[in-house]
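Mind having a look at this structure? Questions to follow.
Only one protein chain is missing; all other protein chains are in place.
A and B label the chains in the order they appear, each numbered from 1.
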Amino acid sequence: MSDPILALEGVHAHIGGHHILQGVSLEARPGRATVLLGRNGAGKTTTLRTIMGLVRASAGTIRLAGERIERRRTFEIARLGVGYVPEDQAVLSHLTVEENFRLAMPCESEESARRLDTVFRLFPALKTYWQAKAGVLSGGQKQMVAIGRAFVTDHRLLLIDEPSKGLAPVVVDHLIESLRHMRDETTVILVEQNFHMARHVGTDYFILDDGRVVHGGRMEDLVNDHTVKKRYLGIG
Amino acid sequence: MASRAVPLNPTARGAGRSRDRARLLAAGVRALVLLGFVLGPWIFPSFRAMDVLAKIMIFAVVVASYDLIIGYTGIVSFAHGMFFGLGAYCLALVIHHGGEPRGFHLAVALVLAVGLSSVLASAVAFFSLRVKAIFFAMVTLALAEFAHILGGQWTSLTLGEDGVSFRLPGVLGVGWNGGGVLGVGVDGRLITYYAVLGVSVAVFVGLLRFVESPVGRVIESIRENERRATALGYRTFHYQLLATVVGSAGASIAGVLFAGWVRYVNPESVLGIPVMLNILLMVIIGGLGTLYGGIVGAAFIVAAETWLPELQKAASTLLPGVEIAQRLAERWVLYFGILFMLVVFLFPKGIMGAVRQILARREPARTGGQ
Partner (left out) sequence: MNALDVAVGQPPGRPVSGRHLAVGAGAAALVLVPLIWIDPTTYLVLTVAGLAMGMLLFLTAVGLTLIFGLMDVLNLAHGAFFAWGGYVGFSVLQRLDALGWVETGSLGQSVGSTLLALAAAAGVGAVLGVVVERVVVRRVYGDHLKQILITVGLSLVMAEVIKIVWGPNDEMVLVPQALQGSYDLFDVVVNRFRVLAVVVGVAVFGGLHLLLRRTRLGLVVRAGVENREIVEVMGYDIGRIFTAVFAGGAALAAVGGAMWAVFREQIHPGMGDENLILALIVVIIGGMGSVTGSFVGAVVVGLAFNYVSFLVPKLALGVNILIMVIVLLLRPQGLMGQE
């Protein structure tokens, strides 16, 4: 098996005096899509934010392709090739769709042009609304901007936080399609509550509970493991 | 002054013996401070010293009332100097426009000061408190400047930049003389001193009671965690409004005292930005959220303002040729400013807060769990 592109070991994190992550250890391997599952408040989002340097890890190590990044600042981590799509369709709503993308592409390379084409192919609606303010888009379209924007840069690793949240099932299905495409080009770590999306996008999974990883493995095993699903995810 | 101790930690149970001792000590210190103010004119029989003591008392009230707003609610108002000035002008103008000074003028001035400042404070709070803390700071700063301008421009009422000098009625008048006691002349000055002392102590104790009342506790809890207080069903706006009004009224009473003591007001001396900056320096150096810090802060700044210029004169005679040394010595406000910033950075709770923290740390086991 190949070396992990990202490895967390015993990561602790505190927010406002609360001990959120209590020793998270997990790995993501290149070319795969790792899904973080778990109940609300289990620490999934905080895990992504800690990887991104938005929350300081109070203990433990985070390695990106072997290099320790837990003390790095957010923009440095981003420049090392980690993309991040925050939850809640985080677009810059006063900027146009085009400006949202331009911001994400520091230089106009052939590669980013090709990726932009891919984005347009996956999300044709973005082309229609290219000059519109991102704030007027629907929730699904905003999510496309947020994901597409992270995808156009050639990231080694893409962290995506609950892309399905608040979206209609038909939109979620479309996003699943698109994320499966992106998975083939970039390593993805996905936080997801929607098991339907998780099983169709993810290849590996970790389950978090109370700030710790309690389970992990291959997605196809989880799909059939009803005990684990029932115990940690409340689905049968 | 109040002999009741402020508990270090309101939720603490089971006070141990050392805790009792600390309370006793605190009460003793308070009694000593009060005694100092009472006997001040006899201990330091000079007008200069009496002037310093009176100003410390007055500004202790201003700072305590400001602390109620800034320290207990976390809202920064720059209009506190304005309320102080409002009170000062109330007394000066009631007497000036009221003909021969009479006793009831004082009462009218006090009522007017408290009434006007309460109405004005509510209006300001309604405008800006709902929006944002930063907004409150900006709006109050602009309003304070407006008041300063008004004081200078509305000449028919305020006599403009020239200011108002006036006399106090009866035994408070400078001319009154009641002989001497133990070598100190009992004159209008001395009587005014004790009147100022009496009112200052009354207002200060009133503020303490307010802070320790159930309402005061709610206000404190709003500062600690506004969302939680809201969730508990407290209408935070109402409580913050109340704190703002009470604090502003306190400042206006102190303004009446100040005008009564100095017998002269002008826009610069009671409404200018420097007045507000002084109040800020006092409250920060004394410490936020303690009320008693006000006495420390006021004493520090008033004493420094009185005696630093002399120190500086001494410095210039010692180093006559060095111009830059003189300029540096002249600018003692600079050092206040630096001290102020350091206190904000290093001791966000001020001198009294730091003392309390140290006291609290010395008996950690006894304060019980929260």
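In this section, a residue touches a chain if its C-beta (ideal position, glycine included) is under 8 Å from a C-beta of that chain, and two chains touch if they have at least 3 such contacts.
Everything numeric here is computed off the predicted structure, so don't read it as measured data.
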Contact set of the excluded chain (shown chains only): A, B
Of A:92, A:214 or A:228, the one touching the omitted chain in the full complex: A:92
Full-complex contact with the absent chain, from A:20, A:33, A:144 or A:233: A:144
Full-complex contact with the absent chain, from B:51, B:145 or B:305: B:145
Where the missing chain touches chain A, by residue: 52, 54, 73-75, 78-79, 83-84, 86, 90, 92-95, 99, 102-104, 106, 123-125, 129, 132-133, 136-141, 144, 153, 167-168, 170-171, 173-174
Where the unshown chain meets chain B, residue by residue: 70, 74, 76, 127-128, 131, 133-135, 137-139, 141-143, 145-146, 149-150, 153-154, 273, 277, 280, 284, 324, 327-328, 330-331, 333-334, 336-338, 340-341, 344-345, 348
